[in-house]
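Sharing a structure here in structure tokens format.
With one protein chain held back, the other chains of the complex are shown just where they sit.
Labels A and B are assigned to the chains in the order they are written; within every chain, residues are numbered from 1.
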Amino acid sequence: MKLNVNGTPHNVDVDPRTPLLYVLRGDLELNAAKFGCGLGQCGACTVLVDGEPAFSCVTPVALLADKQITTLEGLGTSERPAPIQRAFIEAQAAQCGYCIPGIMMRAHALLQKNPRASEADIRAFLEPHLCRCGTHMRILRAIHRAQAEMMSANAGGSG
Amino acid sequence: MSAATVISRRAVLAGSGALLLSFSSAGRLFAQDNAPPQPVTTLPAPPPLPGSLKQAPYLDSWIRIDADGAISVCTGKAELGQGIKTALMQIAAEELDVDFDRIKLITADTALTPNEGYTAGSHSMQDSGAAIMNAAAQVRQLLIAEAATRAGVPAAQMTTQDAAVIAPDGRRFGYGELVSAQLLHVAATATSPLKDPSQYKIMNRRIARVDIPAKLTGGAAFVQDLRPDGMVHARIVRPPSYGAQLASVDDAAVRKMPGVLQVVRDGSFLAVVAQREFQAIEAMRALAAAARWNETAKLPDAARLGAFLTGLPAQDITVLDRQRPAAGGAKTLSATYSRPYLAHGSIGPSCAVAKLENDTLTVWTHTQGVYPDRDAIAEMLGMPKEKVRCIHSEGAGCYGHNGADDAAADAALLARAIPGRPVRVQWTREQEHAWEPYGPAMLIKLDAALDDGGNIVNWDHEVWSNTHSMRPGPAGSLLAARSLDKPFPEPPPKPIPMPEGGGDRNSIPIYKIPGARVIYHFLPTMPVRVSALRALGGFMNVFAIESFMDELAAAAGADPVAFRLKHLDDPRAREVVATAAERFGWTTKPRSAAPGRGRGFAFARYKNLAAYCAIACEVEVDRDTGRARMRRAVAAVDSGQVVNSDGIANQIEGAILQSMSWTLYESVSFNERRITSVDWSSYPILRFSAVPDEMEIHVINRPGRPFLGSGEAGQGPAAAAVANAVADATGHRFRDLPISAERIKAAMGV
Partner (left out) sequence: MRLLRFALAFCVLLALTAGVFTIVAWRPAIGPIAPPAVNSFDPALVKRGAELAAIGDCDVCHTVPGGRALAGGRAVPTPFGSIYSTNITPDPETGIGQWSQAAFQRALRLGVRRDGAYLYPAFPFDHFTLVSDDDDNALYAYLMTRAPAYAPPTPDKLPLPLNIRFVMFAWDFLFLHPGPYRADATHDGAWNRGAYLVDGLGHCGACHTPRNLFGAERADLKFSGSEVEGWTAYALNDLSPAPVPWNAAALRHYLRYGYEDSHGVARGPMTEVAGDLHAIPADDMRAIATYVAAQMNHAAPEQDVVVQGAEMQRDRGTTDTAASADSQSNALRAIDTKNDEGAVIYAGACAGCHEGPRALPYGGIDLMLTSAIGGPSANNLVNIVLYGLPAAEAAHAPIMPGFAGAMNDAQIVALARYLRARFSDKGPWTDIAKSIHDTRNRGRPLTIGHPAVIEPAPSGRSTAGAQ
């Protein structure tokens, strides 16, 4: 079947019941989305489906034939990082780093929809995510940093 | 006996030569095997070499330079997400006098790096950092000497710059052209020409961590990201309870499922290997449904753990016995504190990849100790150690002895079942929650006496606990090895001796108290699987001591911070306490007018010999739900010579939040037979809604002082600071963890 991942169509020969996470990691060899629980409880597997956050561990690929899937790799690279990636790197917002890609995807989706999201909005939106290392303070700071950069970029561009 | 105990402890605190000797012995015991200690050097007596140079004195064990000038630094420690890779590279670059980017760091690999035991106990900086710092300085010295010889100029006139030695006349000798086969194959000496801290260009800098960019841009960074050619996927079918025996399994249908390559059964070890990951998952579910087990586990009553612990047979260890003829205190106080079993709960369940090829087994694992894990796996498989190679590959957050060693053993068994193909074993969330070793339940009883002047004159501390380390070890430490048809026996638990300690870690109060006694009731009976969890006994002992200090302060009518300062002599301890209090505004900032607010303070020096940490925090307790939340925290930490203050701050922030979660929310749950907290819904931890509004970490730099491990220094003080703040907010003292909403609500009544 055909899957659109990060703007590129892929032909994958998989049982349509297979959750997206295993196709991303196994067939497409993408690393960012992680296996954390397989139960939709921790958020480590979060990707965007048509711009909305989804748990790839409980999303069978059968649902995704005509949808746009975005993973962290689709936002930017180490050479050209997206604002959210740049912000997290600059804020050193990671300890083990395992939970961070999922959080970044969700934060990115929020900032796209609601660029003026408040601290309370951001916290509420991130509630599905777990971070066991306790990096929460830095994560919030990094998201604010990304938000500031995205807003000033928009302000500059709209001039 | 007691006098000798006191002397060596004082020597430890003063950091004399005895310190190094005791580190050496502790290092062997960490390995927890019965093999003779590794040969240290060919000298007749072990020289007092710094850090892990004791175990691996040859300079080229640590620093290798190629003919083209490429520099590799080897460490036996592993990156756990604590930023150790970056810190060690900073140290090496500084002492070698090269740019940071020139250093390539190789971490724990039984084929390539020194054996530094476990990356644990906050020892990495003290062990590996010290070794690399000294080795690099001595390597630089050798390079200069070699260049001086070639230049015909005294060494003192040579300088180094940009990976080259420069002669006064400007001739450049690149490091690569200076090295010969034997130049660096020399044993280290006890002293090194270390750089003056005031000249540091790379150390004591907040250099960005080298591992973060890949992790945030989809680079391969974790053991879970490994995809060697031909890799197949495996899932284990674990029993429903400890020690359950596999009575029967009808796997005929499973073998026919799509993609299934093999069903592996050896005794009660049951697993399935498939081509694709989801095929392995579905096969695992079917195989689990087809398996029948005989269960025999008997777990204690979760609601009465304290009585259970104190009723177990104990080996009593006198940790401290400092008696003073009791002049009789004006006031005496008594309190008992407890905690349940606590889980690591790493976000990424354990994973390993193993491949058996040409008689050699390679295992990629996130174990904290590649050498001990290698030894145990070799014993389990009956293979010579040299034929087994364990390479550390990062896992998700590692907070002690989790499932990593066992996943490695699982993968090794399956690699043997499917030779020539890399086999990837991924534990499920439920398996990680149910089978990882927990931090043991503990009970602590404290008694103290105050004199008329409000000084503590007598102190009694009793702690009941299982061992805090069941790490490999012999093969029997591995889950898989215990379940084979010819099982390996679980090794008997042993206490970790002081000054490190296990259940007694941090049980010796750091305060100035004339008469003090500490007894560790070591409990060998372990119905629930336990081992090392971040800070080991240091979490609970500090929680108890620092809660009790507040109770004593209240009895003495004293301010909690002033009371602590009154009993502290160590100037570094005093400064950490004063800094945290002052930056928090303990005496200057008015109390919040919002309802349900309280403030708390706590301090400890991890193991009484590692980093110092003081924490002041403000919490808010919701009267109607009983929920307590930390709103603000300020911490001060002294880690000796700072290499990367951002790394330290990151670790302390994390420790505060993780410890807050342990303190307010967590307890492993079980019924009479099985662990029942098997996922995040049944073992809830901190989420974003409860994260504080503000947190500040103040890192105090001590130029030139030894590195002090900081990865675990925040756990104990954070717990006590929260408990003290809740007591301040509610007027009720909570001594049994977790300080849950139900408990707070019940205490506060209607």
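To be clear about the criterion, a residue touches a chain if its C-beta (ideal position, glycine included) is under 8 Å from a C-beta of that chain, and two chains touch if they have at least 3 such contacts.
All values derive from a computational prediction rather than experimental measurement.
S.K.: Sort through B:Arg102, B:Arg583 or B:Arg674 and give me the one touching the missing partner chain.
M.R.: B:Arg674
S.K.: Touching the absent chain in the whole complex: find that residue among B:Lys77, B:His123, B:Arg209 or B:Arg238.
M.R.: That would be B:Arg238, which touches the missing chain.
S.K.: Taking the full complex into account, what residues of chain A touch the chain not shown?
M.R.: Residues 16-19, 38-41, 48-50, 52-55, 58-64, 127-128 of chain A touch the chain absent from view.
S.K.: Touching the missing chain, which residues of chain B?
M.R.: Considering the whole complex, chain B reaches the absent chain at 237-238, 240-241, 284-285, 288, 302, 428, 430-431, 433-435, 595, 623-625, 627, 664-665, 669, 671-676, 678-682, 684, 686-687, 689-690, 740-742, 749-750.
Here is the rule we use: only the chains that are shown with their structure count from here on.
S.K.: With chain centres taken as the means of their Cα atoms, state the distance from chain A to chain B in Å.
M.R.: That pair's centroid distance is 30 Å.
S.K.: If we count contacts the way the header does, which residues on chain A are in touch with chain B in the complex?
M.R.: The contact residues of chain A facing chain B are 14-15, 17-19, 22, 25-26, 29-32, 34-39, 41-42, 44, 71-73, 76-78, 81, 85, 88-89, 92, 94-101, 104, 123-124, 126-127, 129-138, 140.
S.K.: For chain B, which residues are in contact with chain A within the complex?
M.R.: Where chain B meets chain A, its residues are 80-83, 208-209, 211-222, 224-225, 227, 233, 258, 276-279, 281, 344-349, 394-399, 426, 428-429, 646, 650-651, 653-658, 661, 679-681, 685-689, 691-692, 695.
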